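Every protein chain except one is present and positioned as in the full complex.
Going in written order, the chains are labelled A and B, and every chain counts its residues from 1.
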Amino acid sequence: MPRFEPVLLKRIDKPNSAALAGYRADGGYTALKKALAMAPDDVTNLVKDSGLRGRGGAGFSAGAKWSFLPKNHPGPIYLCVNADESEPGTFNNRILMEQDPHQLLEGIAIACHAIRSNAAYIYLRYEYGRSYRVLDAAIKECYAAGLLGENILGTGFKLDVRLHRGAGAYICGEETGLIESLEGKRAWPRIKPPYPAIEGLFRKPTIVNNVETLCCVTHILTRGVEWFKSMGVPPDPNNKRDQGSYGPKLYCISGHVNKPCCVELPLGVMARELIDVHGGGVWKGRKAKAVVPGGISMGFLSANELDTKLDFEGPGKVGCLGLGTAAVVVIDDQTSMVDVLYNCCRFMSHESCGQCTPCREGTAWMTKILERIRTGRGKLEDIDLLYEVANSMGIIPGTTICGLADGAAWPVKNAVTKFRGEFEEYIRSGRSSITPAQQLMAAH
Amino acid sequence: MPTVYVNNQPVEFGAEERLNCVQAAQRAGVEIPHYCWHRALSVVASCRMCLVEVGQKKPDGAIAMQPKLIPGCQTPVTDGMVIVSDSDKVKAAQKATLEYLLLDHPLDCPTCDQAGECYLQDYSFRYGRGYSRLQEPKEQPPDKTYIGDQITLFTDRCILCSRCVRFTREISGTAELQIINRGNHAEIDIFPDEPCNNKLAGNVVDLCPVGALCSKDFLYKQRVWWLKTANSVCPNCSTGCSIFVDECEDRVYRLRPRYNPRAQGDFMCDEGRFGWKYVHGDERLHLPVQRDGGAAVSHDWDVVLPAARTALAEAAKRGEIAAVLSPWMTLEEAYLLVSYLKSLTSKLSLAVAPVRTVGEDDKYPKDVHGRTMEPTKFTIRAEKCPNRRGVEMILQHFAGSVMPMGDVLGRASSGAFTAMYLVGGDPQGWINEVQAAALDKVNTVIVQDILPSPASQRAKVVLAGGSFAEREGTFVNHAGLAQSIHRAIRSPGEGRPDGRILWDLAERRGLFSAAAVRREMADQVPALKPLLDAELGELGIKL
Partner (left out) sequence: MAEAAKTEVIKKKAGPAHPSGDKRFKLLEVTMKRHQFRSDALIEVMHAAQELFGFLEVDLMFFIARYLKLPPSRVFGVATFYNLFSLRPKGEHTCVLCTGTACYVKGADALLDAVEKLAGIKAGETTEDGKLSLVTARCLGACGIAPAVVVDGTVKGLETPDSLVQQLKGWLPNG
């Protein structure tokens, strides 16, 4: 296989990669110029034709999302950029923002032109201090260079981009939670309908897109639909719902690998290739026991599922929730799945917004059950109880407002089915994997 | 007509009507359990108790069901919609939600005020699993007695339905309550030292579907299953909120708003809710009195009433009589009194006691900046009496005009009247010492009231009447809505409901019946014609 030439990450190793001058020297903002010469709907159609699916986790068609906006709306229409990258194991947006902010800003400007918006908000997680400083500087450069503000590139197009920082809440990655947070409220996801495209930020039509998605838009404009579709996996003709997985994707590889990294590859790479080729193999000569395919809320691949293609459809075929953020976390064969699952559940319980009963109570309960198992007080029935609780929550069964509960349920469902033997053995042995000091912490 | 099918039962609804699944099911007599949804508040669909399956009936009769459960409260019904609330899938979801809600619930029903009228109890019984599989100790956040002067929060009983929070944001506009923290550490709380003391605060206790928010006034006073309930009308302002009077053994324990879209809607104000304590006040008049030269000569109704009758008849022969009616009287009482006095003499002056007003009408909902929003859904009226309009209608009919009490007292002080019949009722007082001095120039003063006053002190005959909780009859509110009040308790001591006193005074046959008087009155008074053949029912009739 010829080595893939990165597109999104092409400039990250350049000196001063974040500066406008360098970006322009590399052909930056020609995509915007091209887009501004097109009618907004033509840009939307182009993105739709490219098959670009959202990189934030759900994999919804970006162009289709844009086309849900009401026609002839008097405005304002808003674009919200979801830069609240919080899914454990995921750090690709951070690299994009820190190393090549103008790629993102150009994508934002193109998207705003397409959706007829004059105001974009970048919702950035507060923990990303460097991203904030870099983006802030880049936005200022753009205003000074006439790439933001009034009459952009002399076309009359007007756009303001505002940076807004979060304050530490995973739920702000959910699009309506993000909108509530932007309005200065508790980030409680809204009930849908109405969807944000109809009624979003400040009750106006709003599109929420992920950072990586918008970065892709820039390149679709310059290189075209055919180029984008030349990468990835076409739809399965036997699956009518499969829209295909086209384009480049940033895969984050972390956990028990020799070389944790973020790598750009065409969609559809095998998990095994990511670990062995790009991640330098499992550390300490060990074997992988389980692999998180796309952030912990997607569930787990077992060791014999590593030949799964990591495109939008692949993980689902082996019982995972989906591709998610394509953040691959490798877990070696010396690590207890009970502990890993406990870590996932504790996270989800801590991050549940507390609005819907099943998620608020269920995530906390699952954490308690796992804590009991970890401290050697588990019972075999607890495995089924865990599964039952997990199975009762989420937007898939319809019992919650947003998908956090699905993300909390999936690792549980995957772990107790794919690693049931290990759970049973753990419980039967009555062993405890934690020290007394940790027990205190667990109780905390 | 558009039709929706609830568990196979067709329910028709108006083309303009906006119903959700819960409401449509109610029409079919099917209960879809719910906590967070309340008709007067915004929809949050967060408790997930009202999950149902929905589908669509196609023209060929086939039904296409949606794969997911959906919250009934959030889903408007449309023509041909199919709602299923009793499938195994729905039942499993109901069981799961209840198990979640009860995970950390203390199950302290034996000491909980809400027991007996608690939706956690009711739904657990009907839809729950009966036991919990939680093995860990329950979380026990401390109670928050500081949450308001009249309300207290049992934090561990709270199910976070957020009704109370939405009430203070969407209706009272005071926004004292808020959910703090996140996830399963979330709790209802106030901003430190900014308690929930708005004029409508007590409503959050009614809105709370469980025993979390409790009324400090009612706390630990009575188990609800010992309470008997009478439908009534709050007498404290001219809005005339429909209420429940909850009593046990002739003691009122609490008032609660009774939903009435024709009157006030869902709520009542705290002034009304807690403004009934005088009913059991020590100072209540609890004996009839006949005086002779300042000294009481009898406390026996069988002596006092005939004495009053004789004195009035004699006074009528000698000269002019005046009566002061009270805006706290029912229509029936006003009618009985005036028609009786009319039968004695045509030289009769009729007046009405002062209508107490405090401030200005206070309209709700308000936004969080305290600004009144349209349309108005609830008003605390400045006019602090229940039946000014009704009493004036009676006076208009018999006298052609409504004279203020001051005019009659002015004439009384110049010795114009041989007798005066004054009815009180306003627990805050209705006549002062200076005004009452005019009565010294009247030979026969008869006062009918519930509390002592400068007038009753001067009266030859004092008739101990009943408070609103002790009487039957009709009040007409500010907008002309006639609603009936029902007797909840017996009057203290020898006190009697005013209707009975007046019935007996007029020597009518049999026992006082508000319904009988209402029929006679409606026949006689054209303005009250609508009451002739109609039942007032629970909601009342617009005149």
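As a convention for this text, contacts are C-beta pairs under 8 Å (C-beta built on N, C-alpha and C of every residue); 3 or more make two chains touch, one makes a residue touch a chain.
Small disclaimer: the values here were computed from a predicted structure and weren't measured.
Enquirer: For the chain that's been dropped from view, list the shown partners it touches.
Expert: Taking every chain of the complex into account, the missing one touches A, B.
Enquirer: Who touches the missing chain here, A:Arg116, A:Arg186, A:His278 or A:Lys368?
Expert: Going through A:Arg116, A:Arg186, A:His278 or A:Lys368 one by one, A:Arg186 is the residue touching the chain not shown.
Enquirer: Pick from B:Ile179, B:Cys214, B:Ala263 or B:Val476: which residue touches the chain that isn't shown?
Expert: B:Ile179
Enquirer: Of A:Ala119, A:Val217, A:Leu250 or A:Ala327, which residue touches the hidden chain?
Expert: Of the listed residues, the one touching the omitted chain is A:Ala327.
Enquirer: Can you tell me which of A:Lys10, A:Lys34, A:His164 or A:Lys192 touches the chain that was removed from the display?
Expert: Of these options, the touching residue for the absent chain is A:His164.
Enquirer: Among A:Tyr29, A:Phe312 or A:Phe347, single out the residue that touches the unshown chain.
Expert: A:Phe347
Enquirer: Under the stated touch rule, tell me which residues of subunit B contact the chain that is not displayed.
Expert: Per the touch rule, subunit B residues meeting the hidden chain are 169, 174-182, 189-194, 368-369.
Enquirer: At which residues does subunit A meet the chain that is not included here?
Expert: Residue positions of subunit A that touch the missing chain: 85-91, 93-94, 125-129, 164-170, 181-187, 202, 252, 254-256, 260-262, 292, 296, 327, 329, 331-332, 335, 339-340, 343-344, 346-347, 350-351, 353, 435, 437-438, 440-441, 444.
Everything that follows uses one rule, which is that only the chains that are shown with their structure count from here on.
Enquirer: Could you state the distance in Å from the CA-based centre of subunit A to that of subunit B?
Expert: One centre to the other, that is 54 Å.
Enquirer: What does subunit A use to touch subunit B in their complex?
Expert: Per the touch definition, subunit A meets subunit B at residues 169, 186, 191, 349-358, 360-365, 368, 372, 385, 392, 395-401.
Enquirer: List the residues on subunit B that touch subunit A in their complex, please.
Expert: 43-49, 51, 68-71, 74, 92-93, 96-97, 100-101, 103-104, 133-136, 159-160, 179, 181-186
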